[in-house]
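Every protein chain but one is kept in place in this view of the complex.
Per-chain residue numbering starts at 1, and chain names A and B are given in the order in which the chains are listed.
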Amino acid sequence: MTILDAHLPVLPVVVPMLIAPLVIMLRPRGLAWAAATATSSMAFLIAMALAAGALDGEAQRYALGAWAAPYGIELSVDSFGALLLLILTGASTLALLAGKASLDQQLEADRQPLFLSAWLLVLAGLSGILISADAFNIFVFMEISSLASYILVAGGPDRRAMPAVFKYLIMGTIGATFYLIGIGLVYMMTGTLNLTDIQVRIQDVSDLRPILVAAGFITVGLGLKAAVFPLHVWLPNAYNFAPHAATVFLAACATKVSLYILLSFDFVVFQQNLIGHEMQFAAFLMPLAVLGILAASAVALFEPNIKRMLAFSSVAQIGYILLGASMVSLLGMTASLMHMFNHALAKGALFMAVMCLAMRFPSLELDALAGAAKRMPWTMGAFVVGGLSLIGIPGTAGFTSKWYLITASMEFGGAGWLLVAVIVLGSLMAVAYIWRVVEVTCFRQPETGPVEVSEAPRLMLTVTWLVALANVYFGLSPWLQTRLAEGGARMLLGEMP
Amino acid sequence: MNLLGLYNYWVFAVLLMIGFYAVVAKTNLVKKLMGLSLFQAAVFLLYITMGKITGGTAPILQKGVSDAVFSNPLPQVLILTAIVVGISTTALGLGIVVRIQEEYGSIDEKDIQEIDRR
Partner (left out) sequence: MSAQTTILLALCVPLIGAALIGLAGRVSPNLREAATLSTSLLLIAVVWSLLPDIFAGLRPAVTLSEVLPGISIAFQVEPLGMMFAALASGLWLVNSIYSIGYMRGNREQHQTRFYVMFAVSLAATMGIALAGNLFTLFLFYEMLTLSTYPLVAHKGDPATVRSARVYLGVLIFASIALLLPAIVWTYLVAGTGDFTPGGILAGHIDGPLIGLLLALFVFGAAKAAVMPMHRWLPSAMVAPTPVSALLHAVAVVKAGVFVIMKVIVYIFGVDFLFAAPSSGWLTFAAAFTIIAASLVALRQQNLKRLLAYSTIGQLSYIVLATATLKPLAEVGAAIHMVAHAFGKITLFFAAGAIYTASKKTELGQLHGIGRRMPVTMTAFTIGALSMIGVPPTGGFVSKWFILAGAFQADNYVVLATIILSTALNAAYFLPIIYLAWFGRDRTPPGKEHGEAPFAAVLALAVTAFLTLAFFFFNQPLIELESQLVRGAVAGPEAL
């Protein structure tokens, strides 16, 4: 096992990347899916091993090709990265497990191997971002994952997926290019691309303008990719028209990985070294976070399509994550990281429930789903549980991060009370748009005549409920996300772990 | 400050903005992609420029020569990677445009929005 252990950090990328081209060749029905799911599960196990290592406290380092840093490309897995790796690989595995029937419904059989190959590339790319400790390496993996995710989104059966993915492509590429400019400027000033090395060398040049410009470019570029308000416009349509299984996967982790880089750069690389940067960070991102929460929730209130409504809700939740980070305190940062995990659980359950609904209902407009609970009671039950977690009812995962967020806001002093009001208002709007769905599906009479119970396929339903119950488990016993989040927060804020 | 010496960076900035303007303001999808390519090309210029050392030569080791001043090879390598990424993106983008043409019969953003509204 020692060989495996020694190379563990690089495996999350290597395994999916090697299998991705092989999957294309698997033509027999279902074989491609089986291979993709098996790969994803392997990645999940590897992520768990890495997380176990991270819980012990040490960041695991690895030099690619045995070339030592700072000349070689270095990988590093710390608490924050491990937390997100778990979310990523877990979301991928569960989405694939649950999504078999949905993929069969939405994709033609001969396109599935290509689609699943792209899925594995997204997995490899996002994993690569999370383990990289080299700025340009992050860019490469970011583009690998982005290009592959454009393919995922374009797989949707609705023709409106095409304009949606085009806009996603344009905005994503601009974002990545901004990031590229940023790290170019950083390289120009410090002469290195290794994150730890940059942290050291940037202190000499931290008050020169190119560094400030670089910080700006990187923040905006990653903000585009992370769907920070008002750069979020690509997200609702992309999530809405993608195949349902792909939406489950992307909604759970894609934007969060971009937030990972954003927070890592802004806190680890820049924060402690830039004069006045702390003030800029909070002053700049906090209003955007607040606007994101309020505006996106408000739009979700009036959106008639369930999938699109949940997509807008995701934009609001990204606002919550940024709000916690922008408070620049241990509690706020912990809340932010915890919310990444909790939101993945909640949104995963919700989008999986929508996937189940889509198996039996041709349209996901709210009016077309009247009385759906009579036909699919278990599905709507899972939806309610996920919804309660999204709202932040105690006993669910979403509550734990809300609690920390409110506490952090109160500790913030001054404008903190306004932030409490914003958080609360966001939760109340979530109550409104979730309960709208509950009312229509549970109490309105279905359009067509008599109703028999016709649930989603058993595997899909089981996995959906697994995720829904995970919300409750991690709500009553949030040890995993609390420890990893706190470790990550300490690392980001520069305190000793 | 040597303004003329910073000529490359001025070009970079101008190209960047032209490309960005094309992406944002043009409604024809292919023109948007052209703008995107221009945008990315500007970044290539930035990287290559920063790699050039005054008096430096191509970074190739030669037998017998031990005190040559080389330009930095690393940005050139980085930019090769970025060029590949750019090409892939453009190719993918054009593929999507072809599909849009098949589905909508037009590659103008305004037309597409009009058709979707109906």
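Throughout what follows, a contact is a pair of C-beta atoms (placed from the backbone, for glycine too) under 8 Å apart; a residue touches a chain by one contact, two chains touch by 3 or more.
These figures come from a predicted structure and were not determined experimentally.
Student: Going by the stated contact criterion, tell me the shown chains that border the hidden chain.
Tutor: Counted over the whole complex, the chain not pictured touches A.
Student: Thinking of the whole complex, not just what is shown, which of A:Ala6, A:Met25, A:Ala415 or A:Leu428 touches the missing chain?
Tutor: In the full complex, the listed residue that touches the missing chain is A:Leu428.
Student: Decide which residue listed in A:Pro157, A:Pro394 or A:Gly494 touches the omitted chain of the complex.
Tutor: Answering carefully, the residue with contact to the hidden chain is A:Pro394.
Student: Can you say which of A:Asp56, A:Asp204 or A:Glu439 touches the chain missing from this structure?
Tutor: In the full complex, the listed residue that touches the missing chain is A:Glu439.
Student: Identify the residue among A:Phe80, A:Phe141 or A:Tyr404 that touches the chain left out of the display.
Tutor: Of the candidates A:Phe80, A:Phe141 or A:Tyr404, A:Tyr404 is in touch with the missing chain.
Student: What residues on chain A make contact with the chain left out of this view?
Tutor: The missing chain touches chain A at positions 388, 391-395, 400, 403-404, 406-407, 410-411, 420, 424-425, 427-428, 431, 435, 439, 443, 475-478, 482.
Keep this in mind: only the chains that are shown with their structure count from here on.
Student: Averaging over Cα atoms per chain, report the distance between chain A and chain B in Å.
Tutor: 28
Student: Please name which positions on chain B make contact with chain A in the complex.
Tutor: Per the stated touch rule, the residues are 16, 20, 23, 29, 32, 36, 39-40, 43, 46-47, 50, 74-75, 78, 81-82, 85, 88-89, 92-93, 96-97, 99-100, 103-104, 109, 112-113, 116.
Student: Using the touch rule from the top, collect the residues of chain A that touch chain B in their complex.
Tutor: By the definition above, chain A touches chain B via 136, 139-140, 143, 147, 150-151, 154, 159-160, 162-163, 165-166, 169-170, 173-174, 176-177, 180-181, 184, 187-188.
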